[in-house]
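Have a look at the structure that comes next, please.
As you look at this complex, bear in mind that one protein chain is not there, while each of the others sits in place.
Chains: A and B, in written order; residue numbering restarts at 1 for each.
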Amino acid sequence: MTWVPNRWYVAAWDSEVDRSPMARTICNERIVLYRKLDRSVVALRDACPHRLLPLSLGFKEGDSIRCRYHGLLVGPDGAAQEMPIKSERVPKAICTQRYPVVERHRLVWVWIGDPERADESLVPDFWPCSAPGWTFDGGYNRIECDYRLVIDNLMDLSHETYVHQGSIGQHEILETPIETRVEEDEVYVSRWMAGIDPPPFWRDALRSSGPVDRWQICQFVAPSSVLIDVGVAPVEAGATLETHDHGVRGFVIDAMTPETERTTHYFWGMARNFDIEDAGFTARFKAQQGQVFDEDVEVLEAQQKAIDMNPDLRLRGFSIDQGSARARQIITRLAAAEGAFAG
Amino acid sequence: MTWVPNRWYVAAWDSEVDRSPMARTICNERIVLYRKLDRSVVALRDACPHRLLPLSLGFKEGDSIRCRYHGLLVGPDGAAQEMPIKSERVPKAICTQRYPVVERHRLVWVWIGDPERADESLVPDFWPCSAPGWTFDGGYNRIECDYRLVIDNLMDLSHETYVHQGSIGQHEILETPIETRVEEDEVYVSRWMAGIDPPPFWRDALRSSGPVDRWQICQFVAPSSVLIDVGVAPVEAGATLETHDHGVRGFVIDAMTPETERTTHYFWGMARNFDIEDAGFTARFKAQQGQVFDEDVEVLEAQQKAIDMNPDLRLRGFSIDQGSARARQIITRLAAAEGAFAG
Partner (left out) sequence: MTWVPNRWYVAAWDSEVDRSPMARTICNERIVLYRKLDRSVVALRDACPHRLLPLSLGFKEGDSIRCRYHGLLVGPDGAAQEMPIKSERVPKAICTQRYPVVERHRLVWVWIGDPERADESLVPDFWPCSAPGWTFDGGYNRIECDYRLVIDNLMDLSHETYVHQGSIGQHEILETPIETRVEEDEVYVSRWMAGIDPPPFWRDALRSSGPVDRWQICQFVAPSSVLIDVGVAPVEAGATLETHDHGVRGFVIDAMTPETERTTHYFWGMARNFDIEDAGFTARFKAQQGQVFDEDVEVLEAQQKAIDMNPDLRLRGFSIDQGSARARQIITRLAAAEGAFAG
């Protein structure tokens, strides 16, 4: 196991889960997701307690699923409600595992671990995704790599220079010094570019000329999310690393959910506090982000293969890797505290 | 090994084996099958005793095969008959394994185990497939699952209600009580539906109106066959569970041969004692059976994957699984008696 047990992981976008059952593997567990009539989301182990056929192949009946093989009816709490022979009494022991679910910030989160310990206060605070004055949308990629390689990627934006050299990469990013800071289970990597001429995207967003302060603050949130606070403000506004709501601001939201030890569900998006009614901008920006992340997928999958094919070699950490190194240390420490080894 | 060694297994339909060599894996052994000039079937290990090239790639010469690599000539008894350099003496030790073969009931059976112990009296008695007054035909599917999952499926027809709900399924099957009986290495699961209105298929077959008695008797025959005695008779004929040749009767024949531990050769068909000259009926019925078994293949392969992906979960047995539970006990007992463990 390479992840932290007893934590919330994003299972899906809210838009992906509907009344029909949907199968998804989360942290190596086969899970079926669906919405009840009251629209709340149910997550069950995707195996009938009778002969293990995936419940996701079954037939919905109200808020329950009838197994497609022999017709066992399983309720949204995982307990069997009707035997194949309907007149038979249902033994109490016949049930499938239920996973606690929280729907927050437009994402569906499932608790992987002991359900008794599920604690909603541990859901990462993606506040810009649901705050007034902000708008949010995003997409999904499945990547054939360890989820921690995606965290490495996002905690070190210097890779933009080469990986995204056809799109968002620029040499200035590599040349601005970074500051790394750990706060409990979070890591911050900050770049503050003072009095610069902003690139076209931010010039357009700001709708005014003149020099700006620009920031990129990558925040790792255990067990597997990265939020990147980005934006620009006119120099005269006096924005600081601590307070910078004077100009235009966005949050790149990244939730990396392990599917298996070698594959990752990658949920990404951007929240912003400008032009929030402009649906066309949202759609254009999402398409652009999708293209950038496709470039990452290509590199990350090649990196995973290279790691597997060169078992005698180890990843090295340079100064640019401080943020990801700290994030990995937190993952290892939290996993160990749960009795798991994420080496 | 999940099967019983020292038993006969169906290798092919009689129509599949001809003069040209045909490769098939049976119980994890690579076998080449072909007919001699006298039309009897030969089964040899599909590996040249010289450099192991499959003999099935070779050239037939009379009743022998010449290896395509260096030309060793192997006879139908598995012994080498000619060296690559024809003038060289052939050492006695150079031979490939021969498997005992019996052709019976339109099927080709091979003996998997010690050839000295091959005993034709152990070939399962599929008597309706070759009895006068009966006709028989069938087909073949390769299924990516443990052969025992197919036995489970056939010993519990209650699955028809949901798996075959678009074709032969009906709720009445689930509602009729079953009776399970073990006789040595056989298991019988019987359903007797007295005085009912038969479904269209049987009404047409019987060619008369009025209430009928209807039966379904699933018979597991070790090591891996299931025969299902099905039919209807007018109530006034007085048919009983023991004697029911008063109306129209059929036998669904199912022979499940392990290819590997996770794949199965499935030979299926139906023998019947009515309209036996009607070749059109035979063809239509075979096509229909093929569609029904395609529905089973889909479920069985999904079940196998679910078993593999949920290693912490176990299959549960309900009352409807009595027959298959007994059949699995017999397989385990017989395998243990042969020194094998089919857990």
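Following the convention adopted for this analysis, a contact is a pair of C-beta atoms (placed from the backbone, for glycine too) under 8 Å apart; a residue touches a chain by one contact, two chains touch by 3 or more.
The structure presented is a predicted model; accordingly, all values stated were derived computationally and were not measured.
Which of A:Leu174, A:Leu241, A:Ile276 or A:Val297 touches the hidden chain is settled by the complete complex: it is A:Leu174.
Among the residues B:Arg45, B:Arg191, B:Arg214 or B:Arg328, only B:Arg45 touches the chain that is left out of the figure. Among A:Val163, A:Val187 or A:Leu206, the one in contact with the hidden chain is A:Val163. Between the chain not shown and the residues A:Ser87, A:Ser121, A:Ser208 or A:Asn310, the one that touches is A:Asn310.
Take subunit B: the residues that touch the chain left off the picture are 25, 30, 45-47, 49-54, 57, 59, 66-71, 83-88, 94.
Residue positions on subunit A in contact with the hidden chain: 152, 156, 158-159, 161-163, 174-175, 299, 302-303, 306-307, 309-310, 313, 315-316, 318-320, in rising order.
By definition in this document, only the chains that are shown with their structure count from here on.
Centre-to-centre separation between subunit A and subunit B, using Cα means, comes to 50 Å.
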